[in-house]
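A single protein chain has been removed from this complex, and every other one stays in its place.
We call the chains A, B and C, going by the order they appear; numbering starts again at 1 in every chain.
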């Protein structure tokens, strides 16, 4: 039986990829953020997950407005990264956990989630930056992925409550998967930031603290707000926290926070990283 | 206030488009099918709808397996037809009811339907054949459309019950639309047919009669079966009847059947056409 | 409803409907290259290129040997066994001048005339 070993929530700011490419992890500007991954590295070395189920949003690499899914699930055996137009190095492709993808898809459609299935898909910095952060320098990447993409670009966005329900349905699918994989759940994006408009540069540390405190024990408290509420509270791109909400749903009912890091600013963003142990791994340890 | 004047359900077999292009409507093979549209023409001339909300499935023109939505809603102001690879003449583009599309999209996402929005989209014979059947020779086409695409290609398909719920949610959106349009709902595809496998040529007149009898008064009776049940009962492509189910949902609770036609065979298909007056137009007439 | 469903079997935990391909994830993963090639035939220029150089065109889309063989033999059941989906395969059949009756006849082992007659014989009146 597959096992959900835990979950990682992290920002995916493109500039982090640039800092990695330039080896700036220990520069004063970057060190407070990268240091947040030390407990994650230690935990991953111990847990050795085989598969990462990743909730994120595409930033105009794979999806355009001609076909913009609310929720998309990858079903490929390989996901290529590509040029996004602003100079990040193109990363090595990452393998897909294809059979698990189809298992999740069958469960989601059966549970009345109207997903778009993607048998070929490019993955952008929202996948590649977190992978580089979790497994720095690893080649080939030590995990296969199931990418799950949430629309944060074109309003109307899915409600945070719907994202939480999606995550929980993915968690049910993982719980019923008969493979032997060790699975880690990732949610990428956020926290508060806004790139566009006269309010560009907006950061809301109070709201971010609320999210960091609630996402583990009480994600419904975050998910009760509407997507537009979160745009107002966290900024136009801060709404990417819906990826965290969905990922949290997939972790199952019980989680224990193992580490957290919060740092302002990385680029225009309040950057955060959290690590959770899940109920199933807690039980295994008990 | 917008008004839903009625609904039309019809097969969309590509060969019908070929027969129209060759002017074969009165040939003995074709006449029994085309004659079924006489009451539709008379009714449309009286009702003069401005907008057609069309539920159909794409046949590999606009969507491929790289991005295959369960439900997609068009949001363009113009929809082009294109070469599908087997020789049908390319039809004149049809206008889009763009503001109504976004109204429907807002309502559907708010009601937790995880649709894909399509701001540019090619429409295939499943749109153009029914339009030619309803408005023969009209140039420009007298209606603008809202295309709503249901996945009948890649299993898992949405459950028939989910399709009915989608249609009902679209009906709610139409009922709350403040525009002055007269709206007709179309559902295209079916009835029983199977193109592939050793069972190719399968037709199930008993099941089709059941659908024709129930779709008006009791669509839930059809929608209670699973998509695979319907594949078994109606054939691999006969499952396109889920487009009819969704369209029926959008017509509202009360409909009155005005005409029906059923004819075997058109190409490999049991071809059918139904015309319904909707509750709102019944009330207006009363 | 009084219609009895045809006998179904379970195959690897999945429902099987005799003579009826269900294009699920497993089939789709197997068939991706073939279906992608067929999808390209929406474009007349691509159809012409295929007719000019079938080998080169199939190689460009990285068909599996099984898929290449099925295409070479114009064998629709073999294409389906190799993961082909009929919505896409129909575009390939069009290149060969085959319509859905021709394709149906081939899959059922009938002559085209017999297949057409079988369809007509299902008329109700």
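By our rule, contacts are C-beta pairs under 8 Å (C-beta built on N, C-alpha and C of every residue); 3 or more make two chains touch, one makes a residue touch a chain.
Being a predicted model, the structure only gives us computed values, none of them experimental.
Asks: Sort by label and list the shown chains the missing chain touches.
Replies: A, B
Asks: Of the listed residues A:89, A:136 or A:197, which contacts the missing chain in the full complex?
Replies: Checking the options A:89, A:136 or A:197, the one contacting the hidden chain is A:197.
Asks: When the complex is taken as a whole, what residues of chain A touch the one chain not shown?
Replies: 15, 59-61, 64-65, 82-87, 153-156, 194-207, 210, 221, 228-229, 231-233, 235-237, 262-265, 267-268, 270
Asks: Residues on chain B that touch the omitted chain in the whole complex?
Replies: Touching the missing chain: residues 75, 77, 98, 101-102, 105-106, 119-120.
In this section, only the chains that are shown with their structure count from here on.
Asks: Per the centroid of Cα atoms for each chain, what is the distance between chain A and chain C, given in Å?
Replies: Averaging C-alpha atoms per chain gives centres 39 Å apart.
Asks: Measuring from the mean C-alpha position of chain B to the mean C-alpha position of chain C, what distance in angstrom results?
Replies: Each chain reduced to its C-alpha mean, chain B and chain C end up 24 Å apart.
Asks: Counting only residues that touch at least 2 other chains, which ones in chain B make the list?
Replies: Counting only residues that touch two or more other chains, chain B contributes 65, 154, 156.
Asks: At least two partner chains per residue is the criterion; list those residues in chain C.
Replies: Correct list: 24-25, 28, 32.
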